[in-house]
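Only one protein chain is missing from this complex, and each of the others stays in its spot.
Here is chain A:
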Amino acid sequence: MAAGGAGKVSVLLPTYEERHNLPLVVWLLVRTFQDSGIDFEIIIIDDGSPDGTQEVAEQLEKIYGSDKILLRPREKKLGLGTAYIHGMKYASGDFIVIMDADLSHHPKFIPEFIRKQKEGNFDIVSGTRYKGNGGVHGWDLKRKLISRGANFITQVLLRPGASDLTGSFRLYRKDVLQKLMEKCVSKGYVFQMEMIVRARQLGYTIGEVPISFVDRVYGESKLGGNEIVSFLKGLLTLFATT
């Protein structure tokens, strides 16, 4: 792919306590984009992490240059949804990639997202753990069962036309993401789900690329009973209102 031919990509990286993961994911991103000749910028939105993520981010800015690494921190932990909105304000790309900074999403899939986008001129390309070669690493049977069960119920109730509703590794056309952000009100996993449901309502097209999800190596994971209850609540809300 020739430089510039794909359009510029802005990657939004929200971070909270990711000082171990952030440099690694940025390094992988830069290498991926350089190898495939895609124009890019990385926007890091750190919510005042007490572990010094911001300090590492500043070092990365020095290494790669402030045209490639944009630091747009916020004072305190204000949540993931608003972090995307905040970061998007500074994005200059034609496409926006949203991903986790905890290395569970490998940047190598981004060129595939872009290829897919071109192939069908899609408004959104969503990574999926539930199709083709997609999958997860590091989950025990219980977590897999919850994931598969939740996905089945969601498919039956909402018929969303996309196989991975709760995943957060996606590419959006910039204007499409802006529209969707204005409409979506949910929090947590439900937010990702609502994005797809609203996208369908607004008539946007969605392509899918199988991804492998490798559970975080560094840092805490936090799927508990609370998450399941709020997921079900959110699902029923979407079921009754959309």
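Here is the rule we go by: a residue touches a chain if its C-beta (ideal position, glycine included) is under 8 Å from a C-beta of that chain, and two chains touch if they have at least 3 such contacts; residues count from 1.
Operating definition for what follows: contacts and distances are computed from a predicted model.
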**Message:** Considering only the chain that is not displayed, what protein name does its UniProt record carry among "Dolichol-phosphate mannosyltransferase subunit 3", "Conserved oligomeric Golgi complex subunit 6", "Mediator of RNA polymerase II transcription subunit 20" or "Ras-related protein Rab-6"?
**Reply:** "Dolichol-phosphate mannosyltransferase subunit 3"
**Item:** Contact with the hidden chain (one of A:36, A:82, A:212 or A:230)
**Value:** A:212
**Sole contact to the chain not displayed, among A:44, A:103, A:125 or A:180** = A:103
**Message:** Which candidate, A:23, A:188 or A:219, sits in contact with the chain we can't see?
**Reply:** A:23
**Request:** Go through chain A and note every residue touching the omitted chain.
**Result:** 19-20, 23-24, 27-28, 56, 59-60, 63, 103, 106, 130, 133-138, 141, 144-145, 148-149, 152, 156-159, 212-214, 217, 238-242
